[in-house]
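So the structure is just underneath, and the comments pick up after that.
In this view, the complex is presented without one of its protein chains, the others remaining in place.
By letter and in written order, the chains are A and B; residue numbering begins at 1 in each of them.
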Amino acid sequence: MATATAAGAHEAHEHTHYTTTGLNHRKIAMWAFIGSECMLFGSLITTYLVYKGRSVVGPFPHQPWTDPVSGKVFPAILDIPVTSASTFVLLMSSLFMVLALAAVENKGKPGYEGLLGSSKFWLASTAAAGVIFLVFQAYEFTSFVHLGLTIKTNLFGSSFYTLTGFHGAHVAVGVLWLMTMLFIDIKRGLTPKDAINVDIMALYWHFVDVVWIAIFTLVYLIQ
Amino acid sequence: MSTDRAHADHAHEHPTWKQYKWVALWLFVITVLEVWAYYIPAFVASKAFVPSLLIMSAAKFVIVVMFYMHLKYDHHLFRKLFTGPLIIAGCTLVAFLFLFAKV
Partner (left out) sequence: MATSAAIPTNAHAASSEQTGLWSWLTTVDHKRIGILYLYTALFYFLVGGLEAVLIRTQLAKPNLSVVSADFYNQLFTMHGTTMVFLVVMPLSAAFFNYLIPLQIGARDVAFPRLNAFSYWVYALGGLFITLPIFWGLAPDGGWFGYAPLSGPTYGGGFNMDFWVLGLQILGISSLAAAFNFITTIINMRAPGMTLMRMPMFTWMSFVVQFLVILAFPVITAALFFLQFDRFFGTHFFEVAAGGDPLLWQHLFWVFGHPEVYILILPAFGLVSEVLPTHSRKPLFGYNVMAYSGIMIGFLGFGVWAHHMFSVGMGPVADSIFSVATMLIGIPTGVKIFNWIATMYGGSLRFPVAMKFAIGLIAMFTIGGISGVMHSSPPSDLQQTDTYFIVAHFHYVLFGGAIMGIFAGIYHYFPKITGRFMSEKLGEWHFWLNFIGLNLTFFPMHYSGMLGMPRRIYTYDAGQGWDLFNLMSTSGTYLLLVSGLIFAYNFFSSRKNGAPAGNDPWGAPTLEWSIPSPPPEYNFAQIPEVTSRYPMWDLKAPDRTAGIAHSHADAGVIAEAHAVPVHEETERRTAKELGIPIPFPTIKPLLVALGIVVLFSGLIVLHAGNFPLAMATMLGGGAFMVGSLYAWLTSPLE
């Protein structure tokens, strides 16, 4: 009978049972889920691209726009320096994540002592990077709204906020997951036996990062 | 499925710390290049801009998936579960761009 290990660890009972491939049930399911997410983000990105340049009123992502009625001038909306910074943070979070996994897998082995070998440190850093990314996004959204772009303004607003909002929601779920894992680590300490749980979480986290890599180029950089 | 099981304990041939940091450095460098390209008006106006950005971001994508998600080292099954859907998603996206006269 299973004892409590980590959140989610009980769903599959492969630890007591034989599996055909020798692989972990949940890891297979996670990869299938990621495949499915490719279609979800594929649809969201497709919609953004299809609607690019089809808004009948501004403001627009890359060019300034003058409202013909009020004569008011709206600047180009996207703020590349800020987004470059948040992109960098998310990329680094992926590094922290692999280091967290390595720390859990190798707990107690030589070379994994001290702060840099501590899974708690790296999990916390990953979560923190995720939070910073979300703060950047919150800042981005509010500043865009102040510039005159809401989700209701035009097609650009609708498709932009929906796409990046969905991505942000995924980051938020990832942060919750990371914090849960960190909580478990603090409470009872993760051991190499828990590595599979961290591994699965890491897959999700990196996937969210990979989606951002695509969004950053397709939405922000290409004009 | 005996061959499957041979791979199963994927022998922890994960990349090492050092590799992870090199990977991070590459990701960083490519991102810098991307943003830099964005700020060269002549390059932005040229035909090479969009393809080169697409190639750079595809490179980052592949690096993260291969090394950080260790698809390069893991069971072939995972590779299939990921690339299959990715290909279908990509083809659908391209088809839409044609259908809506974007390319």
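By definition in this document, a residue touches a chain if its C-beta (ideal position, glycine included) is under 8 Å from a C-beta of that chain, and two chains touch if they have at least 3 such contacts.
Everything numeric in this text was worked out from a predicted model, so none of it was measured.
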Task = Identify the residue among A:151, A:172 or A:222 that touches the chain left out of the display.
result = A:151
Task = Touching the absent chain in the whole complex: find that residue among A:35, A:117 or A:130.
result = A:35
Ask   = In the full complex, which of A:47, A:118, A:191 or A:223 touches the chain missing from this view?
value = A:47
Message = Which parts of chain B face the unshown chain closely enough to count as touching?
response = 1-2, 5, 77, 84-85, 88, 91-92, 96, 98-100
Contact footprint on chain A, counting only the chain that is left out = 1-4, 7-8, 10-14, 16-21, 23, 25-26, 28-29, 32-33, 35-37, 39-40, 42-44, 47, 50-51, 54-57, 151-152, 154-155, 157-159, 162, 166
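Convention: only the chains that are shown with their structure count from here on.
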Chain A and chain B, separation of their C-alpha mean positions in angstrom = 16
In the complex with chain B, residue positions of chain A that touch it = 20-23, 27-28, 31-32, 34-36, 38-39, 41-42, 45-46, 49-50, 52, 80, 84, 87-88, 91-92, 94-95, 97-99, 102, 105, 202-203, 206-207, 209-210, 213-214, 216-218, 221-223
Query = Which residues of chain B touch chain A in the complex?
reply = 1, 4-5, 7-9, 12, 14, 17, 20-21, 23-24, 27-28, 31, 34-35, 37-38, 44, 49-50, 53-54, 56-57, 60-61, 64-65, 67-69, 75, 77-78, 81-82, 84-86, 88-90, 92-93, 96-97, 100, 102
